[in-house]
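Apart from one protein chain that is not included, each protein chain of the complex appears where it belongs.
Think of it as A and B in the order they're written, each chain with its own count starting at 1.
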Amino acid sequence: MKIKKNIAVSENGFVFDPTTGDSYSLNEIGTEFLNLMKAGKSKEKIQKEIMNKYDVDEITFEKSFHDFIKMLATYQLIEDHEEK
Amino acid sequence: MEKLRFERPIIKRIETGMPNKFGTKTEYDPISHIDGVAVADLIKKYGSPLFVVSEKTIRKTFNDAKRSFYTRYPRVQFAWSYKTNYLDAVCRVFHDEGSWAEVVSGFEYDKAIRNGVKGDKIIFNGPDKSEADLEKAAKNGSMIHLDHFDELYTLIELAEKKNLKPKVAVRVNMDTGIYPSWDRFGFNYENGEAWDAINRIMLNKKLELVGLHTHIGTYILSVKSYGIAASKLSYLASEIEKKYGHAIKYIDMGGGFASKNTLKGAYLPGTDTCPSFDEYAESITSGIINSEIKPENLPFLILESGRALIDDAGYIIGTTLANKRLPDGRRSMIIDVGVNLLFTSFWYEHKITPAHAFTQHTEDTTIFGPLCMNIDVIRQNISFPVLKKGDQFVISKVGAYNMTQWLQFITLRPKIVLIDLKKGVHIIRESETAENFIRMEKTPEHLTSRQE
Partner (left out) sequence: MKKNKTAIPPGKVKKPVSSKSKAVLTQASPKPKPSRKRIKITIAVTGLNNTDNPGPGIPVIRSLRESKIFEPRIIGLAYENLEPGIYMRDHVDKVYQMPYPSAGTDLLISRLEYINSVEKIDVLIPNFDAELYSFMKSSAKLKKMGIKTFLPTLEQFEERHKAVLSEYGKKYGISVPKSTPIYSVSEVYNLSRDFEFPVLVKGKYYDAYIAYNNEQIINYFNKITSKWGVPVIIQEFIKGTEVNVIALGDGKGKTIGAVPMRKQYITDKGKAWGGITIDDKQLLKITRDVISKTKWRGGMELEMIKTTNNEYFLLEINPRIPAWVYLAVGAGQNIPEALVKLAMGMPVMPYTEYEVAKMFVRYSYDMICDIKTFEKLSTTGEL
């Protein structure tokens, strides 16, 4: 899964999707997640980075990550298909 | 390096335009301690969920109310409304503060006696008093508040037969300009029924008319209505004075004061709209003082306030069981407190607060209880901080009615603890066990024998 390329994420957790015109707000960890995903990191890498920085166990990370992905999908911020 | 606290990552669409039904950000602080005792410790030791009663808050609230009335009227007496919360420990705190008991059944009456309340300090209200109840109350010199003519005549008969002189008060219902106007208890003021009942008592002479009583409704925000009610009762008192030269001993204004909870459908929160004790007191006492009752006959003012005195002192603390996405992307959160324990969530938007620090980020959330029943919803729409499985929370202002109206349904009821003035924690009701219920049930033999 890939985050839409043209999405802008600002430092203070403001997300703008230029294709739909919708804006979103993230909490601190949401911002971290989204930036790591935008940078094209794999889930394993993201997990490693997050677990290094935050006090979180594997299962909680797993659940949070999937829930977050689900929300990104709901908001259509994920590209299902590869760019042509 | 110490690791940072992890919060669930969230992303939320920024809504543009007009107010939505989820209201605003929840910017309040976490409640990590109740009266200095950590929520986490309470749950660890006594389990989750857990009702917590603050003795400090009961005493403080009671004394606030007392002060409001005493500073305006010389003769005031509170009577603790048993049905609001009849845990013995809670009742005894009120009795220790000088409250009488106000009961509405034989069960409650006996409870008051067991709590050490003298018979002549018990007010017996309600439409259902058996003959045995009436006889016991009459013998003990309790104040029997008459609800209907059938009761009046039963009591007259009883007085004759047993050679007693029961002390009675007439419960009056009336129009005080509020909606709904309670008209099912007692005798009506406007159509003359109350005056009729008074005359029958006075002329019969078997009963001693000691008081007049009204209870205009519940969760009444209109302070003015209490003034109207007080002046209507005072008018009856002065008419009794005139016609019979008889001074009644007390006017009982009942209860019905609002608590600071927010009613469903209300736009502004209860903490803003709920009148203070001072406002209620001002309205009620002016109603009596400005009446034509002779100064030397100034009656006692009795108050049976329940909800307003105990709601703030009760908490239920619990644990997040699960988070779940609903098909429309809305978050739902399942907690271990359901409507079986929190009956009042049918009419209040209860305030729920995480027990640990949280950021200002919130999600539109529906909070469900743990029951496998569609109606088990604690908050339909709340903008709530992000909690994960195992996180604890506190629901505030649940001291009234929940610990009496709760249901043994699907699961067993938890412990109730009281935190005393010195941070000591006491179990005041044990959690239920399966044995409690097995003991009460009986299976007919033809059903037990079929097992093989």
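Simple rule for what comes next: a residue touches a chain if its C-beta (ideal position, glycine included) is under 8 Å from a C-beta of that chain, and two chains touch if they have at least 3 such contacts.
This is a predicted model, so every value here is computed, not measured.
Visitor: Using the touch definition from the top, which of B:265, B:327 or B:444 touches the missing chain?
Guide: Of these options, the touching residue for the absent chain is B:265.
Visitor: List the residues of chain A that touch the chain left out of this view.
Guide: Residues 10, 12-14, 16, 23, 25 of chain A touch the chain absent from view.
Visitor: Touching residues of chain B against the unshown chain: what are they?
Guide: 14, 16-19, 21, 23-25, 27-28, 179-180, 265-269, 271-273
The rule we apply is simple: only the chains that are shown with their structure count from here on.
Visitor: Taking each chain's centre as the mean of its CA atoms, how far is chain A from chain B in angstrom?
Guide: Averaging C-alpha atoms per chain gives centres 48 Å apart.
Visitor: Residues of chain A touching chain B in their complex?
Guide: The contact residues of chain A facing chain B are 15, 22-30, 32-34, 50, 52-56, 60, 63-65, 67-68, 70-72, 74-75, 77.
Visitor: So in the complex, the part of chain B that touches chain A is made up of which residues?
Guide: Residue list for chain B touching chain A: 3-14, 16, 323, 325, 329, 359, 361, 386, 388-389.
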